[in-house]
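Just one protein chain is left out here, and the rest sit where they should.
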Amino acid sequence: MTPGVAGIFARRWLRWETMLAAVLVAEFVLFASISPYFLDVYTLSDATFNFTERAIVALPLAMLIIAGEIDISVAAIIALSSVSMGLTASTGAGTGTVVCVGLGTGLAAGMINGALVTIGRVPSIVATIGTMTLFRGAAYAVLGDRVLKDYPPGFAEFGQGYLVGPVSNELALFVSFALLFGVFLHYTRWGQAIFAVGANPVASRFAGLAVNRYRFALFAATGLFSGLAAVLLTSRLGSTRPSIAQGWELEIISMVILGGVSVWGGKGSILGVVLAALVFGLITFGLGLMNVPGIVMSIFTGSLLILVVAVPALLGRLRLSREANS
Amino acid sequence: MRQLFIAVVALSVAIFAGCGKKESVGDGKPGHIRVGVVAKSLGNGFFDAVNRGAQEAAKELDAEVIFVGPTTPSAEGQIETLNSLIAQRVDAIAVSANDPDALVPTLKKAMDRGIKVISYDSGVAAPGRNAHLAPSSDPLIGETVVALAAELAPQVDGAAKGKIAVVSATPTSTNQNSWLAEMRRVLPRYPGLEMVAVAYGDDVSDKSYREAVALLKQHPDLAVLVSISSVGIVASAKAVEDERLTGKVKVTGLGLPSELAGYVQKGVVPKFAIWNPIDLGYSSLQVAAHLARGGDLVKPVPAGRMGRISFTADGVGAMSKPFIYDAGNVAEFAKIF
Partner (left out) sequence: MNWLARLSDASRRDFAFGALTLALPGGGVVPVLLISLLAGGFLGAFNGLLVWKLRLPPIVVTLGTMSIYRGVIYLLSRGAWVNENEMSPAFTAFPRLELLGLSLLAWLSILLVAAFIFALRRTRLARDLYAAGGNPHAAEYSGIDAGRAQFIAYTICGAIAGLCGYLWVARFAVAYTDIALGFELSVIAACLIGGVSIAGGTGSAVGVLLGCLFIGIIRSALPLVGISAFWQMFINGAVILVAVLLSARQRDRQGQTLEARA
């Protein structure tokens, strides 16, 4: 047992994912035995809508946090994208145009964040707290007390349609992007560079990595995927109000952290984030089936967040003290 | 990757183990129905009272009430709540919508699966429901609120005269916006009254308070502060009291007796109006049960102690006129809701 640095990391993060997998199985068995309605293909299919949009944003955000930055403005970007799509649709544009405008708005907003951090040299948490207010404020300023709901007929397909059987378009999109991001982050040179930038930005710069270019691209990607989440959410709701996706930023960040991504950067995995998304989605849906009020659910999700981090830490301390005694 | 593999195996085992006993899902004894009553958010006195009324009707009707709602008043949260009710295959759903349009796709799915859907209090757009039960009609509410303001404004030559300002909820609230529209329509009947501003307190105490204080500072000659949100009226009353304007600026509007009893006694809020949420919950359950048992809306729907409620061709029915509360009766109702 003489693991190298990489080996220690691998052990540490596998343990985290093991924890999540165990929690997931426990949830599944628990809810299946308590609620007679839980194990139904359509019930489970409905359950995926509880997390897919948030999980899609969590994927690029996980990479951003691994690179040592953070974006608090994701929910506000969703709102702004949704408003711009609504305005485009109200001029009678087709589905394709509306979707492009949504994605484009997200991308542009992400690039603003990226520019503030790389060119403006503002710490990312400060910059995105500011843009969070700015983007959400812009949504309110443009829309006021109006509702936008004149979406083209085909638009509802994104958030309400199904690919095959009970597999919704949203779920299919999430799974394919999760695979794509997993391969990108863990098996490509660019993915390795993202870990390096997060672990030690100064050393990475000396090693010849264009650190700021990586940061900028990751902010832009996070914006783009927030735009995608906006397309799905707007399509599912069929309407836009400026208060859409209120409070999602903390839920998405919690998802990423529960997935084992280190808030100090440099560590994390896409598998963990995917498992965390499933754990979150199942727990809220399962407790909902038992008619537990949402605010009481927050006790469960909060405890889960702490437990998943605390249990490995506790076990590690126990082992240390046993080794010291023997 | 081993962990992932174990997880997948365990999940599949759980699914197979569970599927065997799926047949046992039943609806209990025949005739017994379950109705999901969905609040805008939990922890709100108004909806707790709705629940009381619904429970009362449930006893008479051999029904079971599942009272649920999201933590914060958001459409996304309500959709999650509705999905869990649909999964439980309730017989009917009665919902007060945070967003009239966003709930439509989910509620359509519910109706496709044989669940009867009505909205109460805050309505859902017509394609997403079988019926809507309004606590009162928007014109009646608008008229009542403006009449209250006129009564409390200074009387010059037998007619009300003065400036009024409105504290509303969020700029996107369906209810508040249609009441505002009705208020503007009724206002010309009182030529002495002038509506000088509308502020939005977002149904949040501190924002409503700041907006109310700002209104009082901007318009030193304000006569009546009207709030059409139950959070806003409490904050407005507190603002008037703190600014030492009690008696000079009167506060009125829509609020809950338990929250306003203190201010009524101090004279900050001499009178206010609200429909009775217990009656609303009671009637909603009556209508939902009627539909779930195969009834229709062609003839007026029998609603127990509330008499009969008639619905228009597009499925909208109104319960009754808002009730006026003042120093004489507020203490008695404050104990209830």
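Quick notes on this one:
In this document, chain identifiers A and B correspond to the written order of the chains, with residue numbering beginning at 1 in each.
Methods note: contacts are C-beta pairs under 8 Å (C-beta built on N, C-alpha and C of every residue); 3 or more make two chains touch, one makes a residue touch a chain.
Predicted, not measured: the structure shown is a model, and the values here were computed from it.
Contact with the chain not shown here comes from a single listed residue; of A:Ala58, A:Val99, A:Ile253 or A:Leu289, that residue is A:Ile253. Residues of subunit A that touch the chain left out of view are 72, 116, 120-123, 125-127, 129-138, 140-141, 143-145, 247, 250, 253-254, 257, 262-264, 293, 295-306, 309-310, 313-314, 317. Mapped onto subunit B, contacts with the missing chain fall at residues 42-45, 48, 71-72, 171, 199-200, 204-206, 209-211, 214, 217-218, 234-235, 238, 242, 258-259, 261-263, 265, 334.
The rule is short, and it goes like this: only the chains that are shown with their structure count from here on.
Once the centre of each chain is set as its mean CA position, subunit A and subunit B turn out to be 33 Å apart. Interface of subunit A with subunit B (complex): residues 14, 17-18, 21, 24-25, 28-29, 32-33, 35-40, 42-43, 46-47, 49-50, 140, 144-145, 147, 149, 156, 159-160, 233, 236-239, 241-247, 271, 275, 284-285, 288-289, 291, 293-295, 298. Subunit B meets subunit A in the complex at residues 3-4, 6-7, 10-11, 14-15, 17-19, 21-22, 24-25, 42-43, 66, 68-72, 74-77, 79-81, 83-84, 86-89, 99, 101-102, 104-105, 170-172, 177.
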